[in-house]
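Notes follow once the structure below has been shown.
Only one protein chain is missing from this complex, and each of the others stays in its spot.
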Amino acid sequence: MKIKVGILGATGSVGQRFIQLLAEHPWFEISYIAASPRSAGKKYQDAVAGRWLMPEAIPENVKNMTIEDASQVDKATGRCSIMFSAVNMPKAAIRKLEMAYAEKGFAVVSNNSAHRHTEDVPVLIPEINPRHLDIITLQRKKYNWDKGLIVVKPNCSVQSYLTPIYALLESGYSVDKLIITTLQALSGAGYPGPSGLDIIDNVVPYIDGEEKKSEIEPRKILGDIKNGKFEYNDSIDISAHCNRVPVIDGHIVCASMHFKNEIPDKEEIIRIWIFL
Amino acid sequence: MKIKVGILGATGSVGQRFIQLLAEHPWFEISYIAASPRSAGKKYQDAVAGRWLMPEAIPENVKNMTIEDASQVDKATGRCSIMFSAVNMPKAAIRKLEMAYAEKGFAVVSNNSAHRHTEDVPVLIPEINPRHLDIITLQRKKYNWDKGLIVVKPNCSVQSYLTPIYALLESGYSVDKLIITTLQALSGAGYPGPSGLDIIDNVVPYIDGEEKKSEIEPRKILGDIKNGKFEYNDSIDISAHCNRVPVIDGHIVCASMHFKNEIPDKEEIIRIWIFL
Amino acid sequence: MKIKVGILGATGSVGQRFIQLLAEHPWFEISYIAASPRSAGKKYQDAVAGRWLMPEAIPENVKNMTIEDASQVDKATGRCSIMFSAVNMPKAAIRKLEMAYAEKGFAVVSNNSAHRHTEDVPVLIPEINPRHLDIITLQRKKYNWDKGLIVVKPNCSVQSYLTPIYALLESGYSVDKLIITTLQALSGAGYPGPSGLDIIDNVVPYIDGEEKKSEIEPRKILGDIKNGKFEYNDSIDISAHCNRVPVIDGHIVCASMHFKNEIPDKEEIIRIWIFL
Partner (left out) sequence: MKIKVGILGATGSVGQRFIQLLAEHPWFEISYIAASPRSAGKKYQDAVAGRWLMPEAIPENVKNMTIEDASQVDKATGRCSIMFSAVNMPKAAIRKLEMAYAEKGFAVVSNNSAHRHTEDVPVLIPEINPRHLDIITLQRKKYNWDKGLIVVKPNCSVQSYLTPIYALLESGYSVDKLIITTLQALSGAGYPGPSGLDIIDNVVPYIDGEEKKSEIEPRKILGDIKNGKFEYNDSIDISAHCNRVPVIDGHIVCASMHFKNEIPDKEEIIRIWIFL
């Protein structure tokens, strides 16, 4: 018995990735796909015709599924229990839509940044902060939800470098300063992303919003729940510099750490690289 | 005494190229620049702030010029005699706007394809068909223009390969079949053009509309004026294949020709390459 | 019972590709690997350490195999029946080495161009000229070989475009002129191939030797055996233009054909594209 899941924003580049990753998944079964009114009513393969970006073909068990209008939340009732969100709309509209699905009893797992700083929504890295799931009880009480919930994932570079840093923290290394430099591929920008004219034979040394995300999200993930909301960890100063490089897939993150405490027989600054 | 010229669509990528090429030109002086209502009234440097694409700085003598609304044709009266057109609008709107400037007495020289197949507008390559300028007398009579006129330039790859082929034709080689393969840089697509995700580590083997242009425009340029309009040359069959390659600037055109007549001591098929 | 095969030149980029393609093959079993004296005696994984170019890991069943010295032909006796050759040496030395293995009774199948114009060695595309295998009887008689033989494959772009052209020829279209334009990826050049400085943001419009191969090899493949050797087909004139493009893998071949005979209701020139 597989768990039935839905995908909001199933036709965009992130939605397509969800389709690809979930179609043959051993635990999950895609039983509901939704997108904007423009795609609603169409078969999936017709809606993404000419703009399917994944390297493999559209999965057989998805291509003839009919797309629902994501805004008609009632249509989803009874069709799945988990709702993966990959919608691409203004942040406020995303927050509202994800709340509407949670209210209807769905476990909303969002790829989007819209709810990352909502005070009672956890930014989860299961290896680091599973205890943040405790806040779901508070979510349900506050909004009067029965089974619904919202959790989100962090920014793509944060989710890569925070795990090894967390392992250091757990081992007694008190990082007080963290300097992050990233070299990020084009696929992270979504489609179409930077123009070929801007990125071929070039590096773009700034990614709007990305540095701020890298500097703030880790402080929530490493923070605590206090008085029903998240308190950001303020013992680490993070300084991030994000570069877009002319590469299709993959990121490099170089993290340099400074430690508050004396580490006998160790350098005071340690650098790590993460390749993903 | 320099000739005063205007530029329609001065803020776009082609318009910027006109600005760059004409600002220090020994014959011309930019005395009028126009664009869409959104840019009208602004100083040139303010209107293109953040989207100036040329490698050199905005020319000193242009950066503080005020942009006019291109649709207010009367504003141009008395400010210049030649109007270079680089507007980016639907083709029908371009044709209408260029006609309006011609009617007001301007010599409109267009970079756009909108009028390339208008029956009495010459597609000029000065080295090949200067005699096509004879049709201007007919233009003026037909539309009741006093000094105005419209001439256009051909597609960028056509203008490169047609000159050497014309030289062969003039030398008695009767080309009856012409096979064109192009490798075209991104800058030819305008900004933003293809996404980096589509073109890095890739070649796009089709450029919408480009093959048709390459197959038809040469037949007009090599044609004759008959009964007040252009008759296309039908003695050459052209087959074109256009590829977009991950290169910022420059085109390669490979043209293979087959000759109708016997060329003593020559191959029947000759290939030429043009690098630009 | 799988067929036991050997690989000559197993450590180079082509040899690595043979390793990758054959290691899990349903019909074949790699039972002998040989390379230059410098690699001989080493375990495969040690010999290619730091220069393994395939995307997947070195196959488990190969990584601990010991590499033989390819020049010690006797060492191969009894270990396999088919010998795939990917050696990288001067052409004359390759021809001699492949002959030595054929003399010892191996069926030598070469990826190299060294024997492509040897008068009694077939250049095989199984879908086109399987009857060229008839010459093996003559090879064996001439060189007094018992079971040995040599066959080679054509140049990579030839093997792509010749199959559809052959299908046209078989259907009664008498192609008399063939104009080939290729856009070829870097991997076809072997490692290291063109410098990043030469190929990033650039196209190299000439590949040394490639155009000649494209113009001559098809005439052997489409030729006949006469008096114990191959007679090249001279009814097709081929003109090829080969470009190196900044792409890791994949070729585009554009082939334009002119027909000798009248094709009712058809264009006289047909273009086909092959993407591989």
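When the chains are written out, they are named A, B and C in that same order, and each has its own residue count from 1.
Methods note: contacts are C-beta pairs under 8 Å (C-beta built on N, C-alpha and C of every residue); 3 or more make two chains touch, one makes a residue touch a chain.
Remember, predicted model here, so these are calculated numbers, not experimental data.
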Per the touch definition above, residue among A:54, A:138, A:168 or A:247 touching the missing chain: A:247
Touching residues (missing chain, whole complex) on chain B: 200-201
Touching residues on chain A - with respect to the absent chain: 177, 179, 181, 183, 201-203, 205, 237, 239, 241, 243, 245-248, 252, 254, 256, 258, 268-269, 271, 273, 275
Chain C residues that touch the omitted chain in the full complex: 53, 186-187, 191-201, 246-248
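As a convention for this text, only the chains that are shown with their structure count from here on.
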Partner chains shared by chain A and chain B (touch criterion as defined above): C
Angular offset of chain A relative to chain C [C-alpha, multiple of 5 degrees]: 180
Chain centre separation in whole Å, for chain C relative to chain A (CA means): 47
Whole-Å gap between the CA centroids of chain B and chain C: 45
Multi-partner residues of chain B (at least 2 other chains): 201, 246-248
